[in-house]
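Each remark here refers to the structure printed beneath this line.
Here the complex is missing a single protein chain, while all its other protein chains stay put.
Chains: A and B, in written order; residue numbering restarts at 1 for each.
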Amino acid sequence: MIPAPDRIFYAPASSVEIRHQGVAFIFMVAVFAIAPFVVYPLFPMKVMCFALFACAFNLLLGYGGLMSFGHAMFLGTAGYTSAHAAKVWGVPPEVALLLGTSAAALLGLVVGAIAIRRQGIYFAMITLAFAQMMYFFYLQTPFTYGEDGIQTVPRGHLFGLVDLSVPMAVYFVVLLIFIGGFLIIYRVIHSPFGQVLKTIRENEVRAISLGYDTNRYKLLAFVLSASLAGLAGATKMLVFGLASLTDVHLAMSAEVVLMTLLGGLGTIFGPVVGALIIVAMENYFAQFGPWVTVAQGSIFIGCVLAFRRGVVGEIAHRLKMSL
Amino acid sequence: MTEQRQEALLSVEGLRAWYGESNVLHGVDFEVREGEVATLLGRNGAGKTTTLKSIMGMIAKRDGSIRFDGVELIRLPSNKVARLGVAFCPEERGIFSSLNVEENLLLPPKVRSDGLTMTQVLALFPNLQERSLSQGSKLSGGEQQMLAIGRILRTGARLLLLDEPTEGLAPVIVDQIRRTVLHLKSAGFTILLVEQNFRFAATVADRHYVMENGRVIDMILNEELQMRMPVLHRYLGV
Partner (left out) sequence: MITILGVSTQALFGQLLIGLINGSFYALLSLGLALIFGLLNIINFAHGALYMMGAFCAYFLLTKAGIGYWGALVIAPLLVGIFGSAIERLMISRLYQLDHIYGLLLTFGIALVVEGLFRIEYGSTGMSYPVPASLAGGDNLGFMFLPRYRAWVIVGSLAVCLGTWFLIEKTRLGSYLRAATENPDLVRAFGINVPLMITMTYGFGVGLAAFCGVMAAPIYQVSPQMGSELIIVVFAVVVIGGMGSIMGAILTGFLLGLVEGLTKVFYPEAANTVIFILMAIVLMIRPAGLFGTQK
């Protein structure tokens, strides 16, 4: 996907790289911290949820070389689980988040164990098929309330202390979750585990000959990505008080691919920028209905044919930086 | 000894070629005359196979000049080159495993009317006759090589590019390949041969070009071969 360099192991991020990424990170956090005072807070919260979702997806594709076309199943599973837990069982939000994330991780373990038996486009088709299976499951099972979804889920009090019905409270909780997830991914990419993942992406045969049990690494990456996608889904449910079929639909799986592709595959900040652009596009052009689909399709085509580096990848390339 | 001035059927000048970003040929010059057998000798990685593939049009990024029978090939795609009467037999034989022997033989379309007939091809390689309904994947190495050569003889191509036809074959098969090459030469085919085995090359060729680091560095006529053996040994590092 990205030309393989000759060396097997990446050098740990150089100090210059860390400085560039540090500046970009602080800028990103500052933007999200100021945002609720400038725009209606629901929009940046939505962006952060999708950004975390896209970062989780990017961990798998951009660094693990595994293209999932069914990541919505993790987002949606976590959403339904946490919504059910919070509304029906009445658990506090932190437990709902945890349950949602765990459900996504568990699903990731099962799907991952089967899907990693094939590579490349087969992997994409298999994840897509599993996601469709989950869609039908959620469509038919009673606890999800079919087309209506689980609505008006109470936000509750975080750790019994913070009242999440206060808009600014929930906003900064979402910001913390997003930053936490983002830093976990950053840490993973630069860990020895992340280096092995890159080796596998570039040349799996070589990684096997170096003695790595590549399937274990791929499965772990898959579960990790699924869990973080789940965290994004549970957080999104918390924000909107809603878990619905939209979150498990093929369109959602495709959307996260689009965000990552547009922002920049295998870049650290690309998925965040991609999420921002796509969510903005949907928010402001929603009244045009199917035109949004056409626009998304056109972005797919344009990115693949002429803009494969994506926004952040292109900027990083021009500035000769690693972002 | 006076050699008559003869127009070359194939003349290569300043040929450069790239695999992606890496430059493999750095200006290759040589020519092959009509009815001749010429070889490209050289160590692994000298650029012999790349030269054949460049002539055939199978290397996308190349420049310089390749003239065949007065036509410039450097910008032509491989299917057009083949249509002009050049045929290629790859080192890995390139037998199609999902096709049977007969289908493999009939695969390359005729580009001129004066190729060998199927009967003549099968007379050269009787083994293929017996195995005509076997899948390509079921053949032995020798049979694959015969099939790979046999199938390009039907097409009417005048210039045959053979990449290491004796590689990995038993001596008795090498003998058969030798007789075939000599037969083809007497039938008027022009042949450019890439060989590691110069003992084989010496028994079939009229001239030898020595390649090193993507260039032709010397030309040795076959009759001078004995005399210049020490130089050749040095070039090839044997």
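Keep this in mind: a residue touches a chain if its C-beta (ideal position, glycine included) is under 8 Å from a C-beta of that chain, and two chains touch if they have at least 3 such contacts.
This one's a predicted model, so the numbers in the text were calculated from it and none came from an experiment.
Peer 1: Quick one: which of A:V23, A:A286, A:I301 or A:L319 touches the chain that's been left out?
Peer 2: A:I301
Peer 1: Looking beyond the chains shown, say which of B:L99, B:A202 or B:L225 touches the absent one.
Peer 2: B:L99
Peer 1: Where the complex has a chain not shown, which of B:A8, B:M58, B:I74 or B:L225 is the residue touching it?
Peer 2: Candidates B:A8, B:M58, B:I74 or B:L225; residue touching the omitted chain: B:M58.
Peer 1: For the full complex, which residue in A:R118, A:R187 or A:R216 touches the chain that was left out?
Peer 2: Selected residue, touching the omitted chain: A:R118.
Peer 1: What residues on subunit A make contact with the chain left out of this view?
Peer 2: 1, 67, 69, 114-115, 117-118, 120-122, 124-126, 128-130, 132-133, 136-137, 139-140, 250, 254, 257, 261, 289-294, 296-301, 303-305, 308
Peer 1: Spell out, residue by residue, where the missing chain touches subunit B.
Peer 2: The missing chain touches subunit B at positions 56-58, 77-79, 81-83, 87-88, 90, 94, 96-99, 103, 106-109, 111, 152, 155.
Here is the rule we go by: only the chains that are shown with their structure count from here on.
Peer 1: What is the distance in Å between the mean C-alpha positions of subunit A and subunit B?
Peer 2: The computed centroid separation for subunit A versus subunit B comes out at 54 Å.
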